[in-house]
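Shown here: the complex without one of its protein chains, the others still in place.
Entry: chain A
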Amino acid sequence: MATRWWRWRWRWRWRCGCYWRPAARSPRPGFPGSAGLPGPRAAADARAQMSYFNLVKSITSAFQNVYELSRFHHTTPGVCCRSKIQSGEQYTDPFKLGWRDLKDLYEDIKKELLISTTELKEMSEYYFDGKGKAFRPIIVVLMARACNIHHNNSRNVHASQRSIALIAEMIHTATLVHDDVIDDASSRRGKHTVNKIWGEKKAVLAGDLILSAASIALARIGNTTVISILTQVIEDLVRGEFLQLGSKEDESERFAHYLEKTFKKTASLIAHSCKAVSVLGCPDPAVHEIAYQYGRNVGMAFQLIDDVLDFTSCSEQMGKPTSTDLKLGLATGPVLFACRQFPEMNAMIMRRFSLPGDVDRARQYVFQSDGVQQTTYLAQQYCHEAIREISKLRPSPERDALIQLSEIVLTREK
């Protein structure tokens, strides 16, 4: 156990290209900061309140047997979910499966952007170039099919459900455009940001425009329940952005604050669009809740891994500069965990890494600590929960693809 642990850590360090410190610290028990996940479900909250020690124990025990066999052996050691799932079906690439319903996704989005002005149209379409991961639309159509099959074995996707996939991608893109102006970012997905090419004034309008087009598409579905569900996303996104403005003095509060922000800025969109397609496909409220919880948990895991990659990945892989969060003064999961081991980071967090050298020092602390691993564990916990939820649905290739997708979330490198 101990040697495996050691090797594990070593691999991480090696992968991250960061400092190798032989004095590996043993994880500290009882991390109090992980209290209180956002979201309506108390079950998930209790899970998160599990002490850090138990958390590590449960993860390592789950992963003990599959570690050597894992097909992701060489990329990430943390994949442990597969052992629990016995679907019996041949795995196909979930992206391929989802993409069958998303042919012409970007063409169809462009059709929603009915704009006469050439430049404005060009700006609004800039990110719909087919180079994004389309992670959200894929989850949405897979969830739609999984719910439809669960409900009445229907092998179809309703047009309205497919619209939700488009709308989710549009809302996501609108926030990207605004976020890039707010953060003064200069590159995304390997190209210049809208604000760098056309200026901030026009970029903000392009974001508003995409949002209005998404709202029109949403209204045309003609279902007021679905409108309310996705409106919640827009509110959450703005509130998440506000949460990001402030930082909390108290450590445990700070972690809850971070998780709440993560939910609002990332998980809410995935959770609510999953819920929306389930509402359109199946009348059973229990299924809506499953869809919502799957989306919420996958969304949380997705963002936690994103925060990890901001430390461990290089810019070419991500298509955007790394360590951006630190440079923006944001303390994400890895930093907050590292701060448990290096209390001297507190001051840095409070001044939002504003002094010269803060960013580099914070990076070093993170790599000397278990911050990256612990954030990954937390993401794994969310994935377990997502898989537990989605497994309640009747088996289908799409359901299994969703299970597999939650694993991919953990192992992705960009």
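Note that a contact is a pair of C-beta atoms (placed from the backbone, for glycine too) under 8 Å apart; a residue touches a chain by one contact, two chains touch by 3 or more; residues count from 1.
We take it that contacts and distances are computed from a predicted model.
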Out of "dolichyl-diphosphooligosaccharide--protein glycotransferase", "Decaprenyl diphosphate synthase subunit 2", "Checkpoint protein" or "U3 small nucleolar RNA-associated protein 14 homolog A", flag the one the UniProt entry gives for the chain missing from this complex. "Decaprenyl diphosphate synthase subunit 2"
Of the residues A:Ser215, A:Gln293 or A:Gln380, which one touches the chain left out of the display? A:Ser215
Residue of A:Lys110, A:His151, A:Arg239 or A:Lys327 in touch with the missing chain, whole complex considered: A:Arg239
Residues from chain A at the interface with the omitted partner, ascending: 114-117, 120, 178, 181-182, 184, 199-202, 204-205, 208-209, 211-213, 215-216, 218-224, 227-228, 231, 234-235, 237-239, 241-242, 245-246
